[in-house]
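Missing here: one protein chain of the complex. Every other protein chain is in place.
Then we have subunit A:
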Amino acid sequence: MSVLQRVVKPTTHKGKKVLLKKEPQIIEGTKRAIFFKGRKTSEKVRNLLKDLYLIKKPDAQMLNKKNDITIFENPQPVEAFCKKHDSAMFLMGSHSKKRPDNLVVGRTFNYSILDMIELYVENYDGLQEFANDKITVGTKPCLIFNGTLWEQSDELKQLKSIFIDFFHREEVEAVRLQGLEHSISFNATPDGKICLRSYKVLLKKSGVRTPRVELEEIGPRIDFTLRRTKLPSPDLMKDACKKPKELKVGKKKNISTDALGTTHGRIHIGKQEINKIQTRKLKGLKKTMQEKKAAKRKALVESNDGVEKRQRAD
């Protein structure tokens, strides 16, 4: 698509392809997420990371080593991880005396931290603690946000955006109706808790076309509380949310829809030259030889006149 702009040229075709893939694209796929651990992690957080990894799976990467990272003091190693794995989201689990059962969720833009939110995992029940059937991997879930608080503070607004980004999977044009089998609800309660619940959707008969929905909890069941946050500056967020010109839908001219939903179009036609319209050919309308000759002579005289005039003008 584009010419490689690197000082050192890739030597192999495969290398070139890899680099091209890493370049900014007009249409980006699902954001990949990396999961890693801090200096120390509690069992709870470890399991949580594992479960979230399972939910996110085809677009996720679990890093197994411990990392000596204090992300709010120095985010550089995390940015390096994201660059290495070409992923835009990260989840870091850690556990310390000061901040027990800690989970940091964040996003990067252009390989630098866009926003991150630190959460305290208060209660946690994993996927395995629910004995129900699980859903198939990779289904697009229904996301449900409950509570008035989501729109009231900047932190929660950002967290909502992060949650949508994390769980919504790829953008699709169409979904299979029977394939809607996962529903995740996020509840921001007035006591400052954020409760994540995940359900399997059962579509039952209802007597009408639309089915009756029944839910069955499949886990994980997590209660978060907010800790530290790093919100993006409005400029950066605006920059990150920019849409490529190619994807913007331009306004179509001369098309309008009236109240009844009928589409009206306005067509512009060129000037009608009635004299030149080819009508039905009839023998009687045909020019005779004399008429043709006269027309020819007339044209000749006119052109000569023109030449003379031009000469005079010169």
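Here is the rule we go by: contacts are C-beta pairs under 8 Å (C-beta built on N, C-alpha and C of every residue); 3 or more make two chains touch, one makes a residue touch a chain; residues count from 1.
Here is the rule we use: contacts and distances are computed from a predicted model.
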Fill in the blank from the handout: Given "Ribosome biogenesis regulatory protein", "AP-3 complex subunit sigma-2", "Large ribosomal subunit protein mL60" or "[RNA-polymerase]-subunit kinase", the protein name in the UniProt record of the chain not shown would be "Ribosome biogenesis regulatory protein"
Handout entry: Residue touching the undisplayed chain, where the options are A:70, A:146 or A:233
Key = A:146
Practice task
Kindly state which of the options A:64, A:178 or A:263 is in contact with the chain not pictured.
Solution key: A:178
Handout entry: Contact with the hidden chain (one of A:73, A:154 or A:191)
Key = A:191
Handout entry: Contacts of subunit A with the absent chain, listed as residue ranges
Key = 2-3, 5-7, 23-26, 28, 31, 88, 107-111, 114, 140-148, 150-151, 161, 164-165, 168, 171-180, 183, 185, 187, 189-191, 195, 197, 199, 201, 203-215, 217, 237, 239-245
